[in-house]
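Yeah, one chain of the complex is gone here, protein chain that is, but the others are all in their spots.
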Amino acid sequence: MKVVATRPQSLTNAKFHYCPGCTHGIIHRLIAECIDELDQRENSIGICPVGCAVLAYEYFNLDMLEAAHGRAPAIATGIKRILPDRCVFTYQGDGDLASIGMGEIVHASARGEKISVIFVNNTLYGMTGGQMAPTTLIGQVTTTSPYGRTVEQAGYPIKMAELLAQNEGSAYIARTAVNTPANVVKTKKAIKKALQTQMNNKGFSMVEILSTCPTNWGLNPIDALKWLEENMIPNYPLGEFKVKEE
Amino acid sequence: MAKGRVRFHTERCKACELCVHFCPRKILGVDMDTINLLGYHPVKVNLPENCNGCGICALMCPDLVIEVERD
Partner (left out) sequence: MKGNEAVAEGAIRAGCKGFFGYPITPSSEIAEYMARKYPKIGGIFLQAESELAAINMVYGGAATGVRVMTASSGPGISLKQEGISFIAEAELPCLIVNISRGGPGLGGIQPAQSDYFQATRGGGHGDYHIIVLAPASVQEMMDFAIDAFELADKYRIPVMIMAEGTLGQMMEPVIPRKMVTEFVDKPWATTGCRGRQPNIINTLHLTPESLEKRNIHLFSKYAEIKAKESRAETFLLDDAELVVVAFGLMARVVKKAIMEVRRKGVKAGLIRPITLWPFPEEYIKRTIKTAKIFLSVEINMGQMLEDIKLVVNGEVPVDFYGRIGVNPNPEEIAEQLLRVAEREGI
């Protein structure tokens, strides 16, 4: 018998604290599998956000730091500049990356900082109880857009992958989703490509991953995947937005 | 048909049923007779002999409950 699926080395044995069916867990596993397959566990340094993934330092079996809200790309920059041969990645939510940390992410990308960013877009602030995020869809109900997000009041959702792809320093930018087995496989490929982009010194890399928050969406985990497919993907198209060769 | 075997770390299962939903052979289900330490009815395999070892259940499981082997 050949092993098809088992726990990757780059994860600890700790049980995730995420809600049932929350796809943060799938994304953690994919990152760990990629790090294993690239044999980078002992060479990697990860930085977790403030958000539901704040405890990710307990889950990744490698050197980890925990950042202030939104500042992970600056911390990653400090590490990478001092230790350029290490594999440095951040894991960030949409509040963390696209709201409070907008300055840090845009400039890390513009500088072509050789780090890999895993950006989990679940359209709202999970950890603090489901408030509106910059990525919240028009019409979407959250605790701070109780009548649905309106353009008049809150403007338009931010499309980070498209935004960062414009920066010359960005070498690999993709948007994927984890709503189906096929998309999970594609997400893993994109994460691996992002890490390889870093290892080949090409520049900044980010994978924006459309993810679910069944708890704050008020849906069961399977319906949440359907909601993602029907509402998020039309607004946040999947694909590679920047692939720098050479 | 390929033959597979699934094993569950049931103490980690949160009964989200993503594996149940995506298993192409529809052989998984929650075990209503058991409650794990997290307080959920964990998943079990109802028809082990029908498993083809495709690994889709483990691919979709957010909590690393499932290990899959194939011939």
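Letters A and B name the chains as they come in the text, with residue numbers starting at 1 for each one.
Operating definition for what follows: a contact is a pair of C-beta atoms (placed from the backbone, for glycine too) under 8 Å apart; a residue touches a chain by one contact, two chains touch by 3 or more.
All values reported here derive from a predicted model rather than from experimental measurement.
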Subject >> Touch partners, limited to displayed chains, of the chain removed from view >> reply: A
Original post:
Looking at A:65, A:199 or A:233, which residue reaches the missing chain?
Top reply: A:65
**OP:** Sort through A:74, A:98 or A:238 and give me the one touching the missing partner chain.
**Re:** A:74
Original post:
If the missing chain were put back, which residues of subunit A would it touch?
Top reply: 41-45, 47, 54-55, 57-58, 60-68, 71, 74-83, 86-87, 103-104, 106-107
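Please note the rule applied: only the chains that are shown with their structure count from here on.
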Subject >> subunit A and subunit B, separation of their C-alpha mean positions in angstrom >> reply: 26
Original post:
Considering the complex alone, what residue numbers of subunit A touch subunit B?
Top reply: 1-7, 11, 15-16, 18-26, 29, 180-181, 184-185, 214, 221-222, 225
**OP:** Would you mind writing out the residues of subunit B in touch with subunit A in their complex?
**Re:** 4-5, 11-12, 14-18, 21-22, 38, 40, 53-56, 58-64, 66-71
